[in-house]
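Missing here is one protein chain; the remaining ones are kept as they sit in the complex.
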Amino acid sequence: MADVTAAAPPPVEIVVDGVSKAFGTVQALVDVHVRVRAGEFLSVIGPSGCGKTTLLKTIAGLIAADAGRVVVGDRIVEGPGRECSVVFQDFALLPWATVQKNAEFGLLLRGVPAAERAERARGVIAKVGLAGFEQAYPAQLSGGMQQRVGLARALAVNPQVLLMDEPFASIDEQTRRVFQDDLLRLWSEERKTVVLVTHSMEEAIYLSHRVVVLSPRPGRVHQVFEVPLPRPREGAGVRATAEFARLVDDLWKILRKLQ
Amino acid sequence: MVVALRLVSVIAFVLLWEWAALVQISFNFPSPWATLTALVALVGSGAILTATATSLQSLLLGFGSAIVLGVPFGLLMGVVRPVGRVARVYLDLLIALPTAALIPLVILSFGINILSSAVIVFVFSVPFVTMNAYGGVRDVRPRLVEMARAFDASGPQLFFRIVLPSALPMILAGIRYALSRAFVGLIVAELLLSPFGLGRLIMASRSMFEHDRMFATVLWTLLLAGFALAALARVEGRLLRWRT
Partner (left out) sequence: MPDVRESDLGRTGLIAVGGLLIVWEALGRLDVSMFVPPVTTVAAAWWQLLGNGTLTRAAASSLGSLVKGFVPAAVLGVAVGLAMGRFATVRHLLDGWVNALMSAPLSALVPVLIALFGIRDTVVAATVFMFSFFVIVVNTLTGVRGTEPSLVEMARSFGAGEVALFGRVYWPSALPAVMLGLRLGVVQAVKGMVVGEMLISLVGLGERLIYYGNTFLIAELYAVIASVLLIALTASQLAQALDRALVRWK
């Protein structure tokens, strides 16, 4: 099996420097400053309509900022770059392609030869726990499994940065918890810089080093919330601790004021 | 911008036509201007208006009967499922069949007259009216029927309060599509029958080598159909205002 981590370049830092973005007359982001450390797991949370997704897509280079700039590693973001992979809320799987072909898609677009593509895709498919489903079509999979394909596709190109846009929003609670543990395990193996947009406080605290709280309309950084829980957290019963409950409550107190 | 582009395409079309007439891609290919002049003359003399009135008579007769018979029958097919299953087979065949092939048979049965072209219009349009009324009933959301049942609705209440309004958009869409088919049938019938209507005007002009008159009549016919379809679409929009 191909060792996907072997060639993994070291994680990089992301600097969001005074980014503003408006859609027509709606101001989505105003003067947002965020610094994501290399190898950090950072979540962005906020009420709906606060511009979390806009911020993520600006980092991904899918949306151009009106003002300010985003720097990923040593590249100023002007469009989608090779350092970043995006995991989408609605999975964005090609319905006409098998799991294998979906996982290969990023590699295909980047001109990786077929044999290597197939091997690397098989590797990441196994990594996300879908070995044996290579020839299935997305329509034959549950939501949770579909998002695993989305994750496999993102990991296959071996990015330094993983950008996740509410990846668990349309997955049921039980599946979500298992998936979150798997994600933490993958993160500790691969040490990527991760930015996760979410609306779940528990999820943000369970997964991240820090949580950026955005205020709504227009979106600004309201507060940066530290999560001092020890790692590894997966399978350690962290959710049941009083510390976890207190952190969720603290985060809720901040968010409630923003409603 | 959009309007400008649409305008450009119309102008380009007229220029292309003008060019085609100029280089004589075929003998007696009239220019846009000649066609327009002929059209004005045809309207002025009343010839085209008489022909239109005759054509519309068979259209209304045939298309009207298609609605009056097709809609209730389609609804029946939807409500009484066994009828639907069987009649569906014939409808599918009728929709696939190149209906024009039936024209000689219709002419033999009804003779060369307005009734004949009305029957042809009917045969062209009735499968689509019926099929959509049937489809409309079949696509009623089961949740709504369940809801009405929960309120103890009677059969007629269920039909008139739930089924019919739910099916209406599809019925109307079917009627509109059927109108375009009706025009196709009308024109083919008249071109073949020839003794009356717009078809006769077209064929007579052609045989007299008055190509400008022929082009003018064809143009008039297309505009007439376009106008009728647009008018029907407006009515449809009015009736379905709740959908926005």
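Labels for the chains are A and B, by order of writing; each one numbers its residues from 1.
The criterion applied here is as follows: a contact is a pair of C-beta atoms (placed from the backbone, for glycine too) under 8 Å apart; a residue touches a chain by one contact, two chains touch by 3 or more.
These numbers were taken from a predicted model, which means no experiment stands behind them.
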Chains still shown that are in contact with the chain withheld from the display: A, B
Candidate in contact with the missing chain, chosen from A:Val26, A:Ile76 or A:Leu109: A:Leu109
Touch criterion as defined above, residue of B:Ile114, B:Met131 or B:Val163 at the omitted chain: B:Met131
Chain not shown: contacting residue from B:Val23, B:Ala96 or B:Ala150: B:Ala96
Contact partner of the left-out chain, one of A:Gly81, A:Gly129, A:Gly144 or A:Pro216: A:Gly81
Sites on chain A contacted by the missing partner chain, in the whole complex: 57, 60-62, 79-82, 84-86, 88, 90, 92, 94-97, 105-106, 108-110, 137, 139, 157
Chain not shown, touching residues in chain B: 1-2, 5-6, 8-10, 13, 25-26, 28-29, 85-86, 88-90, 92-93, 95-105, 107-109, 128, 131-132, 134-135, 139, 170, 173-174, 177-178, 180, 183-184, 186-188, 191-192, 198, 202-203, 206, 211, 214-215, 218, 221-222, 225-226, 229
